[in-house]
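The complex is shown incomplete by one protein chain, all other protein chains being positioned as in the whole.
The letters A, B and C name the chains in turn, as written, and every chain counts its residues from 1.
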Amino acid sequence: MNEDTATRARRILRAQRIETPSWAYGNSGTRFKVFAQAGIPRTPYEKIDDAAKVHELTGVAPSIALHIPWDRVDDFGALARYAADRGIALGAINPNVFQEDDYRLGSVCNPDPAVRRKAVDHLLECVEIGRATGSRVLSVWLADGTNYAGQDDIRARQDRMGEALREVYDRMPESMRLLLEYKFFEPHFYTMDVPDWGTSFAQCLRLGERAQVLVDTGHHAPGTNIEFLVTILLREGRLGGFHFNSRNYADDDLLVGAADPFQLFRILHEIEGAGALEPDSGVEFMLDQCHNLEPKVPAMIRSIMNVQEATAKALLVDRARLGQAQVSGDVLGAHAVLMDAFSTDVRPLLADVRRDAGLDPDPLAAYHRGGYQQRIEEERAGGAAMGWGA
Amino acid sequence: MNEDTATRARRILRAQRIETPSWAYGNSGTRFKVFAQAGIPRTPYEKIDDAAKVHELTGVAPSIALHIPWDRVDDFGALARYAADRGIALGAINPNVFQEDDYRLGSVCNPDPAVRRKAVDHLLECVEIGRATGSRVLSVWLADGTNYAGQDDIRARQDRMGEALREVYDRMPESMRLLLEYKFFEPHFYTMDVPDWGTSFAQCLRLGERAQVLVDTGHHAPGTNIEFLVTILLREGRLGGFHFNSRNYADDDLLVGAADPFQLFRILHEIEGAGALEPDSGVEFMLDQCHNLEPKVPAMIRSIMNVQEATAKALLVDRARLGQAQVSGDVLGAHAVLMDAFSTDVRPLLADVRRDAGLDPDPLAAYHRGGYQQRIEEERAGGAAMGWGA
Amino acid sequence: MNEDTATRARRILRAQRIETPSWAYGNSGTRFKVFAQAGIPRTPYEKIDDAAKVHELTGVAPSIALHIPWDRVDDFGALARYAADRGIALGAINPNVFQEDDYRLGSVCNPDPAVRRKAVDHLLECVEIGRATGSRVLSVWLADGTNYAGQDDIRARQDRMGEALREVYDRMPESMRLLLEYKFFEPHFYTMDVPDWGTSFAQCLRLGERAQVLVDTGHHAPGTNIEFLVTILLREGRLGGFHFNSRNYADDDLLVGAADPFQLFRILHEIEGAGALEPDSGVEFMLDQCHNLEPKVPAMIRSIMNVQEATAKALLVDRARLGQAQVSGDVLGAHAVLMDAFSTDVRPLLADVRRDAGLDPDPLAAYHRGGYQQRIEEERAGGAAMGWGA
Partner (left out) sequence: MNEDTATRARRILRAQRIETPSWAYGNSGTRFKVFAQAGIPRTPYEKIDDAAKVHELTGVAPSIALHIPWDRVDDFGALARYAADRGIALGAINPNVFQEDDYRLGSVCNPDPAVRRKAVDHLLECVEIGRATGSRVLSVWLADGTNYAGQDDIRARQDRMGEALREVYDRMPESMRLLLEYKFFEPHFYTMDVPDWGTSFAQCLRLGERAQVLVDTGHHAPGTNIEFLVTILLREGRLGGFHFNSRNYADDDLLVGAADPFQLFRILHEIEGAGALEPDSGVEFMLDQCHNLEPKVPAMIRSIMNVQEATAKALLVDRARLGQAQVSGDVLGAHAVLMDAFSTDVRPLLADVRRDAGLDPDPLAAYHRGGYQQRIEEERAGGAAMGWGA
């Protein structure tokens, strides 16, 4: 790698920002069982403590996404100040319109106008919360869908969604963007009302420029080439950001980079190719994982390291050589340039970048040495651990 | 259809037996939300009441599968008598070795021998419960697996499973069979310890003749030809039975026949081709569904009707003509014979069979007219509704 | 079904138009083997003879799609008159930019501008052919893609495609539409340049209103809900038409309706719901199949009958009851309304519609009786049978 590539890699790696989700610090599981862990936060404030610890050790996770109502507090301004005191900011606001009995047949797509009203009101509340917390992103995931052919009218539901999102979009301050997430299936199993990037894209086009698509890496049909659609969305100026995690089968919610590190690298290669690793690109990098078996804070640190390693490899691709090989139709040669970067062990580079930033070169080891885990397990022994729906 | 086909179809349809699962009468849902319904049973006895109602209306559901510990009672003999008084029997015993914190890393495959001991003890308890209830089937589904490459030793886990099942198998009375279910994924997302029929088959071969494979129609990789593997297992004498339900994506647990009625027909066509629709075939027909959105008892009745319709169509296949077309290599002709049966509206035939048996020709309409739903909604208003884990 | 439903069903079924593809009358197969059949056309004229026979027997297939260069003749006007004399018209023009060595790395997305020029010129030629034949549809399927990560620049290829399609679009007469087909994979295995409906949609939006998406039912990721995306495209006014066929695994190219008749019904139910079964809807119904094992003309007749049966069932859905059940949140009830239509045996209705139109009620039997197959097998014994690439 030439001097310039190296310098740029270090700059980007130092400036990279990865948002962690509050809900990943709480208990979570499958429909079969949520295995309880020790040291789980009992309040949104304790989630912030954990997120701040992750940022302290990694240096690249300076914000935490909130989930409403799971993270509802009386005074969001106070919550924001609490976070700021610990060195992090409140990030994207994630409304929840799927965990009340009213939402059995959907939220903004529900055939019952009263339920739709309730859902829209919650979304509007989240806009206001975002205003209070200084959040610039409203991450909308709609769990809406149907389980049986004929259960509801697909098109009518799409119309209802459009109407609801219009009201929300119009209420957002200029500084806020609406990111519309899609998901292939679950919790519904015949239709999801936003099952793919195309549907999200079509809805966003109707809303306006501050409506963009949110790509969750675990929400695709088997075999989907994610880096391809990322490229298309970047080309259309409609890629709002990522929810990173891993999947082998469904929405597995595993550590990002655990199931297919090469895929993560390819995604970051396309992001880099579009200039979207630059801090001002407007593309948000967020984690969205649910750790069923592994301890929460170490899992989050490991996930961040995985994104960093994929990013570092993407930054080491010799793009001049790559372009030459591509243009000349050298199939194996072009592929080899990409693989050279992927085969490189970037852990020394990242250790170096961390040292330069005054961090421990091995954040996980630092965490295990530091006593934080022991402390939270002791301090949080009483009370109700937070989790989905809590 | 000639006279003989018609006569045989009526005889088989009248003699068909479909077991309903106790857990399908309780609340269930996804990891995102369990939507509560009215009239849900609060005790195993009330589940039996519901199952008996389903049998009363359909005439083909004379047994109920139990799930332990969800259906644990002090006196299983009393439970069996309670059921018998209502016209049904206790069916397969389904152990649960996945809903305690100890089972985070597996049950019989767990690296910790103490957890394995606990799991085996539970399986042995279920053998004894089966003895007490007169059950002849132990349905073993192991939720065991891992989420991350390297998390555990795949082969060692297989060895541990073999050892555990050996102990259980050796304890079973001669009248009992062990049916080993497989599942492609969930609740684990890297490996499942019994992910496919081949693995179940290999374990069963080592155990002995009374160990057979249990086919859950929702537990396969995308695109899997289920009727093919059903045929292979029938040929090897290792098809123990079915857990019927529908899937579009994962283990969706929808009404059997709802997602792909043609697939259900094809499966029953192969069962019929192997003579396994005969009452003494040893192949068990069980439902295993989780109704997230729809009311429980009507959903169960509908599911049974769906199996009946697929069965009726399979019985109407003109097998003489089919065989001739197949042997002569007439691709379109052979396919057409099968499709002729599938295209037939068998609802009049089934209405007739029900009338002959003294039943209402439309069990669902009869249920809605009968007032049972209203009664249970009133009577079961207090107390805790049962569900997974309850 | 009430009087109006029945009347409307008969009218739509009589007016339905399904275009057959010239290439389905020629030999085709897999990469492993093309099995030769007897009686295969040796010229585009003989393909027209076969298509005319299919229309004569079914009454609903009055046009044939052409594939260029497979169907290239010196005088397309003469070809059109030949067809008209036999009662059918020339339909969609399908360019072929994938079967020359130059297209190894793509056609309009190729890194080599000379190859792109050649591809565009071919597309422009097809516009002119369409002008000569009176065709109103240019069906563009681009086999372009890459096999290896890094092989080419995903975004640059998208730009090249946009530029090429712009030139073609601008050349089309006002009466012509460009339908852009997408395909999940094959013949490329890392990226396809138009892999999904979203990418086609995005390209069409940039081109103009006469650019629309072409949905081939066999070109989706596993588990994709096709009727959903059909509904989205209809809502956006961008559904240009269908290439009907069946798939179990990939682009299997089996008889439409053979793999999943319920899916075909659901698709037609959505089409009907959007009013797009009306003759002037602008949605084209075309078959695109490759019969590897079965005889060509009978396969085509059977395919048309399958579409007719699915259409008839869709027309029988009691939409008033369906709407009521949907709006009231009656999950099982709404599903049941749909299933009632699907369970109906519509073959008598279709036989009746055919009789009314002066046709044999059983077109396949009429074909087998009529001697056509025997005649073409004799007459076409010499010469080179046509097929892909011929």
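In the analysis below, a contact is a pair of C-beta atoms (placed from the backbone, for glycine too) under 8 Å apart; a residue touches a chain by one contact, two chains touch by 3 or more.
In this text, all values refer to a predicted model and were calculated from it rather than measured experimentally.
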item	value
Chains still shown that are in contact with the chain withheld from the display	A, B, C
Among C:T5, C:T43 or C:N147, the residue in touch with the chain that has been omitted	C:N147
Which residue of B:Y25, B:F98, B:Y169 or B:F184 touches the chain not shown here	B:F184
Of C:A119, C:A258, C:I271 or C:M386, the one touching the omitted chain in the full complex	C:A258
Contact with the hidden chain (one of B:A24, B:L322, B:L349 or B:M386)	B:L322
From C:D4, C:D74, C:D101 or C:D280, residue that would touch the chain that is not displayed	C:D101
Contacts of subunit B with the absent chain, listed as residue ranges	104-105, 111-112, 147-156, 158-159, 184-185, 190-191, 195-199, 201-202, 205, 220-225, 227-229, 231-232, 234-236, 262, 266, 269-270, 273-274, 322-323, 326-329, 331-332, 334-339
On subunit A, residues whose C-beta touches the chain left out of the figure	222-223, 225, 248-249, 258, 260-263, 293-295, 298-299, 302, 309, 331-332, 335-336, 342-345, 347, 364
Sites on subunit C contacted by the missing partner chain, in the whole complex	28-33, 35-36, 98-101, 103-105, 143, 147-149, 151, 184-187, 189-190, 222, 247-250, 252, 254-255, 258-259, 292-294, 388-389
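Convention: only the chains that are shown with their structure count from here on.
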item	value
Cα-centroid distance, subunit A relative to subunit B, in whole angstrom	38
Touching two or more other chains - residue numbers and ranges from subunit B	222, 248-249, 258, 293-294
